[in-house]
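Missing here: one protein chain of the complex. Every other protein chain is in place.
Letters A and B mark the chains in the order given here, with residues in each chain numbered from 1 onward.
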Amino acid sequence: MIRLYDYELSGNCYKLRLLLHWLGLEYERIPVDFHPGRAHRSAFFLQHINPLGQLPVLADGDFLLRDAQACLVYLASRYDTSRQWYPDDAKTRGRITSWLASADDLTRSVAAARQHYSFALDADIPRCEALAQTTLRLMDDALAEQQASTLPWLAGTSLPSIADIACFPYAALASEARIDLRRYPALQRWIHAMRHRSGFIAMPGILDPAL
Amino acid sequence: MSAYPLWHPVAAAQNLHAGDNTIATLLYDQPLALWRSASGSVQAWEDRCPHRGVPLSLGRVQGDRLACAYHGWQYAAQDGRCVAIPAMPDQSVPGKVCVKSYPVQECQGLVWVQLAQAADDAPPPGPQSQSGCFLRSLIADRPIAQIDAALVNAGFAQQAPYVWHGALDNSPVRLYAQTASAKWCVLHLFGAQVPTDAQRPPLFAAMRGLRAVIEATHEV
Partner (left out) sequence: MPFCTEDPNVRNDWLTIGAARALDGHTPQHPWHTRLLDNNLVAWRDAKFQPVVHADGLRLPTLEQYGYVWVFTGDGPQRPLFELPEFAESGRRIVDCGGIGVATSGLRVIENFLDMGHFPYIHTGTLGRVPHTEVAPYRTQVDATTGEIWALDCHFFQPQASASAAGGIDALYRYRVMQPFTAALYKSSPNRAQVQDVIGLFVQPLDDEHVIAHVLLVYYEEQLSDAAMIAFQHMIFGQDKPVLESQRPRRLPLQGTLEAHMRCDLTSATYRRWLRQRDLRFGVHLETTP
């Protein structure tokens, strides 16, 4: 049984909840009291679950894996028989990996600012805003330039890949980091397209189109 | 503002899909919700539900209605009148509950909006029936006056308010400038024809280059 150390409001945890759902995999959600309990920083968590004190952490049998992007790669590689989420060819994997790096930049910028405003965690807001603008603009440029092609998704694929999952939550939650999504028109369209994928599930802060 | 009676470009028409998405944008600091009804007509509304002030661009397009995300109040295309309040399904809605809607036109592959309430009969500026290929929209973080100056420097010629003609990567392009706010604008770019796969990378690189040149000038 797959187990996910999870927090309801974490966009990084949501990436795994989303892929697990799209892969049709059953799993157990283990709620971690991120706030106010800061359980992800407890001695037990640091020692046994993740020495970085971060969520999500994935457990598959005895296999324990930290880092949202690493977990996306693992789940797609191990369980995705359709080969949609992490296609086999070298160029696509190269592009996906560069977008996984951008997902880390979103965590450092958008997610950090969001946590600052929501949970009063320290953040260098001007620096977060600058990196957020750079990363969101990078995404908007790529999506705008690929829009007319048959490969409209982030990594230049015809269907969403883990690159799209990795970059989606914090782009969609940008308003909580006080970022104006009207400045990123192609990104708005991509967020809409993701939300309307068959089987999409939402997280708090991202509206579910299905009622 | 003297600009108000004119038509302003606010989006590429092809980006509004009937009965599907909304576009949230800004025109002279006026938040706008753009959408296309299932029957195909484009709507440009003030982006604010008159119930509790939530942006209608967060809502759902349902046929010829836009439903607010907060309480599901539904507003009809064309006049913006509220036609359904889910919390009171058996009661008629008072006629005065209405979203502010702006005059809107589709022309030259773009959606144009007038901020004044009374529609100006004159059509949007620029060549009327020019078919062209929408390339992309991009944001430039400078006031319109600085953008205008940078476009002149880049060899663009102004054909009408907000309409420019020039070349990028040796291809003719038309550029439509939308003043979102005092500090940033949206530039909508069209080419003469669909670029080939080989033409796309240098053409899009030239657009990003133009944006970089615009933004290299000091903010005023």
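Throughout what follows, a contact is a pair of C-beta atoms (placed from the backbone, for glycine too) under 8 Å apart; a residue touches a chain by one contact, two chains touch by 3 or more.
Treat the numbers as computed from the prediction; the structure is a model and nothing was measured.
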item: Which of B:19, B:50, B:63 or B:209 contacts the chain that the document leaves out; value: B:50
item: Touching residue (missing chain; options A:3, A:66, A:178 or A:192); value: A:178
item: Chain not shown, touching residues in subunit B; value: 31, 48, 50-55, 58, 69-72, 82, 85-91, 94, 96-97
item: Contact set of subunit A toward the excluded chain (per top definition); value: 7-9, 31-33, 35-37, 39, 117-120, 173, 175-176, 178, 203-205, 208, 210-211
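Just so it is clear, only the chains that are shown with their structure count from here on.
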item: Mean-CA-position distance for subunit B and subunit A (Å); value: 29
item: Subunit A to subunit B touching residues, read off their complex; value: 137, 140-141, 144-145, 147-148, 181-186, 188-189, 192, 207, 209
item: Subunit B - residues contacting subunit A, complex; value: 11, 15, 20-21, 23-26, 31, 58, 60, 69, 136-139, 180, 184, 186, 194, 200, 204, 208
